[in-house]
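Okay, handing you the structure first.
Incomplete set of chains, arranged as in the complex.
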Amino acid sequence: GDKDEEQVLEVGATQVPHAEILEQVKPELKKKGIQLEIVVLQDYVTPNKAVEEGELDANFFQHVPWMKATNEERGWHLKKVTGVHIEPMGAYSKKIKKISELKKGATVAIPNATSEMTRVLLLLDKEGLIELDNRKGDKKLKNIKENPKNLKFKTLESAALPRFLGEVDLAVINTNYALQADLNPVKDALFIEGKDSPYVNVLAVKEGNENDKRVKELAKALHSPKIKKFIEEKYKGAVVPAF
Amino acid sequence: MFNEIDWATIWQATGETAYMVGISTFFTALFGVPLGILLVVTDTGQIWEKHWVQKAVATVVNIFRAVPFIILVLFLFPLAKFLVGTSLGPTAATIPLIAGAAPFYARIVETALREVDKGVVEAARSMGSTRFQVVVNVLLPEATSALISGLTVTCVTLISFSAMAGVVGGGGLGDAAFRFGFQSFNDGMLVTCGVLLVMMVQLVQWIGDWFSRQLDKR
Amino acid sequence: MIELKGISKTFPSQKGNQPVKALQNVDLHVAQGEIFGIIGRSGAGKSTLLRLVNGLETPTNGTVRVDGQEISQLAEKELRYARQKIGMIFQHFNLLQSRTVWKNVAFPLEMAKKPKETIRRKVDALLEQVGLSDRAQAYPSQLSGGQKQRVGIARALANDPKVLLCDEATSALDPETTSSILDLLREINRETGITLLLITHEMSVVQAICHRVAVMEGGQIVERGEVKSVFGNPKHSVTKQFVQQTEWMQSSDFPVQSTEKTRFHCSPDEMQDVWAKIGPAVQSGRVKVSVSERELKADGGMTFLIDGKREDVEQLLDSLHEEADLEVNVHV
């Protein structure tokens, strides 16, 4: 491209941490003659739709399973450019110190977004709190086969989970929200997703645009050591770089 | 696609919406009417001119109407805990619903009461009615028809507001339509929940219109 | 009972309008038990004056006293009690649209917390009196104009007020209903000593029921006094016009303060003899003679009414009877 001519790159993102991370690469791209416009969006459908329809050049908010599901159901054509970070999901409590202390009939709060449901249930299954009917495909609460502790599930808005932590025995919380609520995922989580999680957050574009020069520059910038450092320092383990 | 409809979820959601909307409509009326009355009677030239009361009530009403519902939910959860013993679930969701809708209905009540013929209020005053009697025996009965249609509007607004009850796990049809329908790409669920919502609104509207017409004596 | 002193009332100016001086330095005294009429052209300030009496308007200047209490100085509670004793019939009815006729009349009684049974009895009786028993369950929107006004009248009387303010109470009523309402008011006045302050533009009403009358013009009382003296000898131009336009009307059904009243007819050929008797009698001031029908009958004759003390009337009648061919029909 022409160095003098600034090229605009519009990327949809959720506020934390995606928009904050993107904010860090702005100067880097500026040097390359690319003006990064961050469009902050609040739900999980709009950003994909906007990319599919060409309203946005790329988005950065989702993990691969969600993107796949969207493509399948809607017949859209989103494509992963590169993975950036993982936000491991963790379980927190104000009432117990160890997971073994969890009583029978305890209340467990989980995010109400259907996009997180499978992930949460798989995590609980992995920790042995419940048993799912099988481990493939999308999961809902009714896929729970065994519930030895007779746990009661409450589905709440993800952002609200930390606020209601005191109200329940256990809450499974996205790390970004836990962090904002001054919870330390490393110290406070009773258990947390490992780095092996498939839920890496990716930069995504519409199929065919993955070789767009601007997108490539963005991907490159996101993988820079500077960003790695930023993520590690800012999020202190709650958000883990995946590169 | 329609065979994926999870009827158990839908009926539960319908029940939750009916429950939340029913309870919160009741309390909205309970708080909204007195607030609306206060807004009117304490105003200049009215039967209980009290400027500071007017200002105070108007400000409180405006604050509650200014705060986005989602923030209202999260701010009022201690209150919910205190009032209904829980800060989660449909019952807890009624607290922010009421807090959001009551000031709104208060404004509608205000408008309705201001429409009451001043001559009639004068007549009642001239017969030595107390202010309280004027409110109970003149303002409210004369405005009943408008009060009812205002409550219908409010109730319908509550139905669509209650979609946000998902924040505190209140559930309901709107929330189900969004999560199990829209987010899960299940158009069957989406349409079913949507149709049920519209039917609910239509029902409320019919009942409201019927009462309003019965009570309109002009 | 009612005492207005130095009352002025100015409605402040509004966008595009001059301020309106509705009343200017008005004094008025109405005695207990009196029936006081106010007449005047449209816009003269009559309604405004009336509304001052029960505090619906506050005077810009001056004091209003009712039953010794200064209305504008009363505390809320006292004002309420004072008002329960002041009935008012409104020019525009001001009925509650949401209440039936029956419930409208019951309204002031309910407000005064009267027992149910009392209310039932009182309301039924009042509706009977104003002739609306059969429309008791109708709503105001289903009534004719006159019916609405009658509801307003019944409502104003419900609480046995000591003072009754009537703003054109009978102006939407036919003569028959008017006369029955006036009979009712007069009867209540006689029985309970109620004080009546009434606005009307029907001279016949003033004539029929009022003891004294005030004539208003441009926010002022320009003439006042006994009905007969004001109308009999109008001084101000407005009064003159009124009297001229609404001819002095006095029928057998509206006795003013007469003690006895007699009507007789005479044909033109009797006229000279009759005149010779009644001319001097009128000049002496002992009796009043008036004409009962304005137009001369086809025979060129006239019907006269004699009014005065029983002995004076009888004396005149006797002297008329002396004429052999004089037909005298006496209606007492």
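Order of writing sets the labels: A, B and C. Residues in every chain begin at 1.
To be clear about the criterion, a contact is a pair of C-beta atoms (placed from the backbone, for glycine too) under 8 Å apart; a residue touches a chain by one contact, two chains touch by 3 or more.
Treat the numbers as computed from the prediction; the structure is a model and nothing was measured.
The formula for the complete complex in this structure file, using the labels of the chains on display, is A x1, B x2, C x2.
By our rule, only the chains that are shown with their structure count from here on.
With steps allowed only between chains in touch, the distance from chain A over to chain C comes to 2. Inter-chain contacts peak for the pair B-C.
Among the chains, the centre nearest to the mean of all shown protein C-alpha atoms is found for B.
Each chain gets a centre from the mean of its Cα atoms; for chain A and chain B, those two points are 36 Å apart.
With centres set at the average Cα position, the gap from chain B to chain C is 52 Å. Annotation for chain A: no residues touch two or more other chains.
Contact residues of chain B toward chain C in the complex are 117, 119-120, 122-130, 133, 137-138, 141-142, 144, 215, 217-218.
Residue ranges on chain C touching chain B, taken from their complex, read 54, 56, 79-88, 90, 92, 94-99, 107-108, 110-112, 139-141, 155, 159.
On the side of chain A, the complex with chain B involves touching residues 43-45, 69-70, 73-74, 109, 112-115, 138, 142, 154-157, 160, 163-164, 167-168.
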